[in-house]
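With one protein chain held back, the other chains of the complex are shown just where they sit.
For chain A:
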Amino acid sequence: MSLWVDKYRPRSLDELHYHPELSSRLRSLSASGDFPHILFYGPSGAGKKTRIMATLRELYGPGVEKLRIDQRVFVTPSNRKLDVNVVQSNYHIELTPSDVGMYDRVVIQDILKEIAQTQQVDLNAKQRFKVVIINEADALTRDAQAALRRTMEKYMNNMRLILCANSTSKIIAPIRSRCLLVRVAAPTDDEMTKVLQHVAKKERFGLPASASKSILASSQGNLRKALLVFEAMKMQKPDLTGDLEVAKPDWETYCAKIADSILQEQSAQKLLDVRGKIYELLSHCIPPTVVLKTISERIVDKVDDALKPQIVHWAAYYELRMRMGSKKIFHLEAYIAKVMTIYKQFNMIGYTDDYE
């Protein structure tokens, strides 16, 4: 027994609930025998990973589901040893750059070379190549991406890459041009409802429309999250009736609190107060960009229409600076100070057109 998210995950391309045209294309690609490098991209929880796994199953058969975790040791140029756990099957290997930190280039190079230079051992394997999946490919450093370029061409015989990213914008153009770009769009509300109903049916209970509606509203097109929320709801209130409380991650609630307190008062003292809260979020390992995004979404919801573009503008501005810098808290606070300033200005003189 496992989480619904895993339990009702489609295992094969046929089982997928939506994007049928995409499934058929993937199927024909796997059948063609000339499988390209693929870059899957799309919002979080849209089903990229599910499709990747289904495609692999299509390529190699059910053996690909037998996952194991190997611990590997890599040596950085500065002679530091890195222990990395890699998920792999006989036919593929998965990498997540965020596990490796700033040494992703070393790890990528080592693993790719190793795989590329060894032929498929299993004679019964359907394909002669192995597949390397790189999760969160948009988190790869520039160096690591550059390291990929040549290997992708050179070792085409033995290896295929499948990249998985939220957005192509952080992937360098040479890699994009070497891959088949596959966009996995987030499911529509109807599609999500269908999936939820499917799960409910399998679990042998009925899902009231109100419940499914509130789940959809809180998950915003993220099916993975929707399923988790659904399960939490079912766990908390087994009968799914009455006043349903949609489980919301705590950090989201906390971010909303921060946003509210920013709008409530604009002063240096408040800033200090908010800083403490942001430190709290960061120490709970919430990614700073997520914090920035969540706070600004909440603020945008609450402020006057005239201010909305500015809030978003500055959020983008400071996210860029955050990526260029290293101390996240500086830029988060800078953003909050900026928002406070323009909000205060707007409240005092009724307008603001300060983009600089």
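Operating definition for what follows: contacts are C-beta pairs under 8 Å (C-beta built on N, C-alpha and C of every residue); 3 or more make two chains touch, one makes a residue touch a chain; residues count from 1.
Keep in mind that, in the parts below, contacts and distances are computed from a predicted model.
> So which of "Serine/threonine-protein phosphatase", "NADH dehydrogenase [ubiquinone] 1 alpha subcomplex subunit 13", "AAA+ ATPase domain-containing protein" or "tRNA-dihydrouridine synthase" is the UniProt name of the chain that got left out?
Result for the unshown chain: "AAA+ ATPase domain-containing protein".
> Considering the complete complex, identify which of A:24, A:85, A:118 or A:188 is in touch with the unshown chain.
A:85
> Tell me which of A:14, A:153, A:189 or A:250 is the one touching the absent chain.
Of all options in A:14, A:153, A:189 or A:250, contact with the hidden chain holds for A:250.
> Please give every residue of chain A in contact with the chain that is not shown.
Residues of chain A in touch with the missing chain: 1-3, 5-6, 9, 44-45, 49, 53, 65-69, 85, 87, 94, 96, 98-99, 133, 135-136, 222, 224-225, 228-229, 231-232, 235-236, 238, 245, 247-251, 253-254, 266-269, 271-272, 275-277, 279-287, 290, 318, 321, 324-327, 329-331, 333-334, 337-338, 340-341, 344-345, 348.
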